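Note that this complex is displayed minus one protein chain, with the remaining chains in position.
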Amino acid sequence: MSQSTPALRLENIVKTFPGVRALDGVSLEVLPGEVHALMGENGAGKSTLMKVLGGLHQPDEGKIIVSEQPVRMASPLDAKSKGIVFIHQELSLASELTVAENIYLGELPKKRFGLVDWQKLYAQTDEILAKLKVGFNAKTRVGDLSIANQQMVEIARALTVDAKAVIFDEPTASLTDAEKVVLFDVIADLKDHGVGIIYISHRMEEIFKITDRISVLRDGSYRGTLVTAKTNEDEITQLMIGRSLDLSRNVNHNELGDVALEVKGLSCGKLYRDVSFEVRRGEVVGFYGLVGAGRTEIAETLFGLREPSAGKILLDGQETRIHSPADAISKGISLVPEDRKGQGLVLGMNCRDNMTLPQVDDLKAGPFVAEGAEVAIFDQYRDRLDIRTPGWKQTVGNLSGGNQQKIVIGKWLSMHPNVLIVDEPTRGIDVGSKSEIHNLIRELAGQGYAVIVISSEMPEVLHVSDRIVAMYSGEIIRTFTSDEVTEDNLIQAISGITPDKAA
Amino acid sequence: ETMKIGITQNNVGVDSYQTTYEKAFIEAADANADVETVVLDAGGDVARQIAQMEDLIQQEVDAIIIWPTNGEAVIPAVRKAHKAGIPVIVTNSNIAEQGFDFVKSFSGPDNITQGKRSAEIMCDKFKEMGIENEAQVVHITGQPGYTTAIERAKGFDDRLPEVCPNVTQIDKQPGDWNREKSQKVMEAFLVKYDDIDGVYSGDDNMGVGALNAAKAAGREGIIFVGATNFAVGYEAMERGEYWGSIYQSPVDDAKAALKTAVDVLNGEEIPFLNYFDTPKITQDNMAEFDKPVF
Amino acid sequence: MADVTDKTEARTSGPRESGMNSFNLAGAGRLLARQGILVAFAVFMIGFTLANERFLDPDNIMGVIRSSAILGVMALGVTFVVISGNLDLSVGSMMSFATIVVLDLHDKIGPALAIPGMYAMVLCLGAFIGFLVGYLKLNSLIVTLGMLSAIHGLTLTYSGGKNMDIADKEGTWFSVFGQSDVLGIPVPILLFALVASVLGILLAKTPFGRKVYAVGGNGTAATFSGIRRARVVFTCYLLSAFCVATAGLLQASRSLGSQNTVGQGLELEVLAAVILGGASLLGGSGTIFKTVIGVLILGFIQNGLLLVGLQFYAQYVVTWIIIILAVWLDIAAKRGKLWSPIA
Partner (left out) sequence: MEPGTLSTFLKRGAIWGFIVLQLVFFSIAGKYLSLSDTAFMDLDNMLLLLKQSAPIGIIAVGMTVIMINGNIDLSVGAIFALAAVVMLDSMTWPVFAGLGDWVIPVAWALALLTGIVLGAINGLIVWKTGVDAFIVTLGAMLGYRGLVFMYNGEQPTSHLNWTLVDFAEAQFLGLPTAAWFLLGTVAVVWFIMNRTVHGRNAYAIGDNREAAVNAGIRVGPHFLMNFMLIGFLAALSAVVFYSESGSVNPNDGQLYELWAITAVVLGGTKLTGGSGSIISTLGGVIAIQLLRKGLGHIGADTETVNLVIGLILIAVLFLDRQLNLKGKQELRV
């Protein structure tokens, strides 16, 4: 922060959507070489502000000033040409194209006659990928990558141009720790080169680790800027939601009931092998592991989306086969899937219809859908999960990312399942709601539900789980009770270092 | 030694005339022990028809019968057959004059004359009714762009003013050889014009569609004249609702084409234009004709 | 209906705006603008009335609706298929089949048995397509294009390629569906209205309708929500076949005779009506009400242009312009801007 002229400044930005005043006179200043955090609850307007900056939305009022010059960001291309790089919250990739083509999307290196300069493209890409230390190469098809790796491709775009400012909108939502380390290195590197960075995240530990200053938005208006070194979690939370939170490790165990779900020797091709575990009523079992460890695939099998190649599933002691999600639902299993856009929501549908979709057959008045009952369910979970939307008629695609996630959670909680599986339940969710969801999960367990939580966030797993299953490369390495687990032995387990090997 | 005769037809299945033609052709060929046939259908597509000509040439048939989708576009393909030494016989509707050099013979109806005859039928009836000086006529043509449709329309349009100079043709729209479409067209005519005395349709199928529209609208006294007497048209004539048409048998058409081809292969002298007769048929003389089978 | 309207808007209202060229209509105008297609409809009706005063003649209006009924009934079924994210190009060919079959059976086993017989056969075809697209997950465009051809072949085989006519046209009660009136309203219109109401309610108000939207909007998410996607798609094709059979019944009853190609080319007209009504080919949006509007627009354009007396080819050109203007007006009203946000 040696220079004092800001890399960019936003002044009094106002943006309204039909029925929503998303930004209400927001100002923001980013210095060169600064990592500036943007925080706020879900729907506070962070992404919208960045979309204004990135040329995706035109502001109703206000100014954008880059290097002391007022500018108009007419389009994404325009913004890019003015040195603003935008790493989006939602993946923005062409899955049929290669990694290299995606990283250089919109600016493929050219030879004469508009030909692509493949050599240059691959050389440049290899250079970037080397910095990111990823396990795939420039010619891999993006659709073949895991979500985390796709996110890395997205991040790689920050390194392609001489940027004045780079916007990261929740880049770590689907990354695990190893990739996060790489990302932070990248950010440090950009910082050294005098690039101004806007960093949006709901994860406090990251904020404290890498940012210099923190600006907070609330309900579309600017709440103030804090210097990271001189503040604490409580102060930020106060500014964001107007109260403090308790985020500690889970201690109060519920009364455990019978075994609700038991899995014996379950395998599914190469995806995972010989998996056995049980979940009791009243118990929360956390699944922790690296990306690709096979946790999602186990969940999908339990939900009838995959055919196991071997092994047994027992529900309440009865061996069952689960043929389809419909079958799973009728047997009292719910799954909050990890990909909310692709698997969780019908984006073009309104909030209410999305939320009641799995039970639409049960909510009937005569032959018709009982819309009143649906609205009641929606209202209940909107209040409980604090979903920010102008009303149930709002199209889900227009909600902020975090609020979309809450709709998915509400959808499955309202089914009152016997076995609830949640896969990355708080991805992109603000701290306030996150703790609300954690409380909910605990509460549900308290009511006698059996809950499986798959998460790549260690604090989350530690906070909600009674037991933690550590997976590595398709196998269960070890199961911890909450008393015996420590951050160290958990990390060891998910890295494939078994206690005996380590010894 | 059997004769291998290939035929490429215009568009079988689009109406029962062409279908009946195909059936009759195959029957006639089966009946003749000396003849083997390859029967192809271009589905109304010129490109497909040219490809079929090429295939027939490639298969080295002894003679080719073609029912042209387009009387001019097939000329080069016909020339190809001619160059390959395969005699070509055109059936049903002729190709353009430029191609005559490459063709052995044409066999089929004379569509222009048919159009003319329909005009005469219509005019005679008007005279009989005494309205030849005031009658108003609407005209429903076949599928736009098809030779048969164009020729019949031309014959009618040319002849009507010659025989009934004071009759006016007030509107003309295509019915696409389609009963339903022409019913719609006629409905609009009926709304638009209070006074319609005659309807000429490019074939009876469309004519019956127009008749249905008039019946539904309760408009009586309209003289319907068509062409290619279909069974439906014949029946409507029996009921006295439909005045007249042109009698044309696809069976005769098909037999004539096959016979011409066989004659050519047998080296017999045949005239270049082999029109078979398509007489007028009206309620007055219909007893002389069998009910069409299609 | 409100929720359904919202769904359709979601697709067209992109997230980006350009600030320029907005003709934002305020207040009441905005409400009107949401139904841009109705405005377009009104404009054409006024235009045609000015061009020919007979256009608004009740007989003419009734006539147009009656002759649109056949296309319209088919469009109702196709609306379901399109909303579920698929296409049905086989409806024209299948309608020919239905017409030919019911006419043939009429003389063989009598109308009372012919009608259910025909429905059974057409529903079998619909079930076959539904099986291929729903359960085997084959691409609907190619499947139905293939069926377009295959069913045409079937019809030709069935009829021997000949026109099919009822022998005794005067003596049969079969003509009630196509030719008679009830309380001065032609039966085809009543049937169209009946089927439209039932299917409209089915789509907008029942769990099944909701599932159709979900499957078309995001099939994966629908599956994850426990919806049996294949079954929904299958049912949509059955409904489509049912509508086609009804259209065939109307057609056969109206003219009591038919050629094998009576429905040829209708598939694209039907699709045009459905899309004109605002359904997206991507699935997940559209309503029965809007499809009906789309059908009527097409019907009145054809009729209006005939009355104006343009050459048929001038009609083609004008239809082109009107279709694009109508859809353009519709989406422009929804997004509040005349020009598209495409960069």
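Per-chain residue numbering starts at 1, and chain names A, B and C are given in the order in which the chains are listed.
Rule of thumb we're sticking to: contacts are C-beta pairs under 8 Å (C-beta built on N, C-alpha and C of every residue); 3 or more make two chains touch, one makes a residue touch a chain.
The structure presented is a predicted model; accordingly, all values stated were derived computationally and were not measured.
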{"item": "In the full complex, displayed partners of the excluded chain", "value": "A, B, C"}
{"item": "Chain not shown, touching residues in chain A", "value": "54, 56, 75-81, 86, 88, 92-98, 101, 105-108, 110, 113-116, 118, 139, 268-271, 300, 304-307, 309, 324"}
{"item": "Touch residues of chain C, complete complex, unshown partner", "value": "16, 89, 132, 136-139, 141-143, 145-154, 156-157, 161, 219-220, 223-224, 229, 268, 271-272, 275-276, 280-282, 311-317, 319-321, 323-324, 327-328, 331-332, 335, 339-343"}
{"item": "For chain B, the residues touching the chain missing from this view", "value": "4, 12-13, 22, 36-41, 44-48, 50-52, 54-55, 58-61, 69-77, 79-80, 96, 98, 141, 143-146, 149-150, 153"}
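Keep this in mind: only the chains that are shown with their structure count from here on.
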{"item": "Pairwise touch network: line, ring, star, complete, or other", "value": "line"}
{"item": "Whole-Å separation of chain centres (CA-atom averages), chain A against chain B", "value": "71"}
{"item": "Interface hub residues of chain A, defined as touching at least two other chains", "value": "none"}
{"item": "Multi-partner residues of chain C (each touching 2 or more other chains)", "value": "none"}
{"item": "Chain B residues touching chain C - in the complex, by the definition given at the top", "value": "12-16, 18-20, 22-23, 144, 171, 173-174, 178-180, 183-185, 187-189, 191-192, 205, 208-209, 212, 216-217, 230-232, 235, 294"}
{"item": "Chain C to chain A touching residues, read off their complex", "value": "2-3, 6-7, 9-11, 15-19, 201, 205-207, 210-211, 213-214, 217-218, 220-228, 284-285, 343"}
{"item": "Contacting residues of chain C [partner chain B, same complex]", "value": "52, 54, 57, 59-60, 63, 67, 152, 156, 160-163, 165, 169, 179, 251, 254-255, 257-262, 264, 302-303, 306-307, 309, 312-313"}
